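Heads up, the thing below is written out as structure tokens.
Removed: one protein chain of the complex. Kept in place: all other protein chains.
As written, the chains take the letters A, B and C, and residue 1 is the first residue of each chain.
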């Protein structure tokens, strides 16, 4: 057995730890503490390089937007219920993060894939509206009625949409980002709304997907970044619930529970 | 059954969601997007009020310091192994966060409790050195040899300690924080090193506990904030591992595994 | 680096895997498949030896009793909600199992500790009623009002209690178990009910704790075995929910949700 094989098995470009020395993405940790903001640190750790201030600002806007959508979201409800069961705060958070799956936390990832698909067709010479129609038709052909990142069962217009897109517009103007994913997303929105009386506007997943994609994050990281974002709300709710002293909180208050539900 | 009872059961001061309106800690989300950094947003969501820029800077320094300590830490090793098992990125992250328990992610929480205990005795009129000796004696009497936040099995001097404490010193000077927890932690360090040839310096858990406690976070939130911090390293490692294409990665490379370990 | 050190690090008496050979607790797997029931296999894996048929029957009765207590239990509600979020069935189960903490799945463990404490005092020569009073007084002195394993917020008499205790009575008669933990549990029940008009009978956690303790399982395994038991209900509910086709199920039906809960 050689040390080299073990080193290779656990080899990583993310961090290097030696006695009294910690390098994160090649930089000694003491050069990062106090000089790099938390948003920039997320970028550095995931991408291996530091963002510009403008890139970091855009990333942080997306992270801020997704922290919470109230206690009816499964991720938040699970966090609050788990926090009453006598487990550590990290365990309550893990149970909740674990629910951010394909249909809860995965819409952003799927929307980046959709936008990337349009972008690739455009890069191959297809005009944006035609590329958009092709891609939408492909999703429809797979039986998918609601495109990820568009429409909302609760808000007719998600209040997080406009401020996020305004920031992307600014970032296009100052050349922080190129703008192709934004154009693709707006083309999808237009196509979806063509001839409809009730619009299907881009939602939070769509708007953050535009940001993550414009900033060059691959699709799966849209979910990873959403996990970091929603974890903040998960912590806030789990902690608030802890302070209320309930034990083994169920979904329905006992006082109004149907008798046969225990 | 009344709507009020259901509303009370899921009542929260963290967020309020109405059609086309999202308030987080009382502020419409559109007023936060693009104006509040991610570190400040964490503070706002958990505490209910916004930090000053100096407070936010200190918090972010602590969050940056804890993101990663290499792939031998259970949290990171679990993240990398889980990422090879065909689960979502959020699931791999949850498995890892779930290991940040009393002995992995809980040292910061315990250290805040230790420092709070000293602070309370000092507030009651005991001198810092005497209060410190009393508290250390109490931990020793409970059979605890290694105090949480002090000493490291790997680093003789954790490289994250000095830059973090330097930031707290600055924050005391500019009156961002009061300094009592810092004094208590330094008193513990002195007491532990008295008459020893090999020092037991404050470690990352101790230094971040000082920051969280100086900023007014209750002890359990030291763990909660560490979860947010370490989640960044967990994501970075899980994502890197995903790119390497292994399936069902075990702890030991198959090439050097003892025959009878399969 | 030596193979031996790696072998020691991952050394185990549970299983030994060689090419074309799998030993579980020292027995080749082919000698177990088809000859050992699932309950006996649980015992063998956890304890290292096979149970008698009478021991296995008693263990299985306890495992059967705890599988489910309806969808208002956090473990089951979380399983059902997680199953609608686009994660694997194993992930939904993990989120749910993760909630079986000190106050949800830990009562059995705590009850075994309570009974063990009485047993030790009795072994030291104290009479059962006196030992029981001492132990109860100790819990009361720690500010604990509800003893683990006794009373139920929903059932005045848990329907699982009597059939379980009847099986223990039989097992005492046929000398499968000694009976000391059963006597201790009954003494606690009597002490709690002395002079009360509304009884506080032993509940499911108490009755299964008696069984696990009589069978010689250490206290923490009462929680471990409950996890195996409740996992069955968790699977059944998660699977049923999957078939109903909801997406991102929250705790309250949208139709009756207060407007400001989203």
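We take it that contacts are C-beta pairs under 8 Å (C-beta built on N, C-alpha and C of every residue); 3 or more make two chains touch, one makes a residue touch a chain.
On a predicted model such as this, the values are computed, not experimentally measured, just so you know.
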Cross-chain touch to the chain not pictured, restricted to C:36, C:85 or C:215, is C:36
Of B:21, B:50, B:104 or B:186, which residue touches the hidden chain?
B:104
Subunit A residues touching the chain left out here are 3, 6-7, 10, 16-19, 87-88, 90-91, 94-95, 98, 251-252, 256-262
Residues on subunit B that touch the omitted chain in the whole complex?
1-3, 6, 69-75, 77-78, 81-82, 84-87, 91, 94-96, 98-106, 153-154, 247-252, 254, 257, 261-262
Considering the whole complex, not just the chains shown, which residues of subunit C touch the missing one?
1-2, 5-6, 8-10, 12-17, 19-22, 24, 28-30, 32-34, 36-39, 41-42, 45-46, 57, 60-61, 63-65, 67-72, 77, 80, 88-91, 93-95, 97-102, 105-106, 154-160, 162-164, 166-167, 220-221, 223-225, 227-228, 231-233, 235-240, 242, 252-253, 255-256
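The rule is simple: only the chains that are shown with their structure count from here on.
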Whole-Å distance, C-alpha centre of subunit A to that of subunit B, is 22
Distance between chain centroids, defined by C-alpha means - subunit B, subunit C (Å):
32
So subunit A residues touching two or more other chains come to 1-2, 6, 69-72, 77, 91, 94-95, 98, 100-102, 105-106, 154, 249, 252
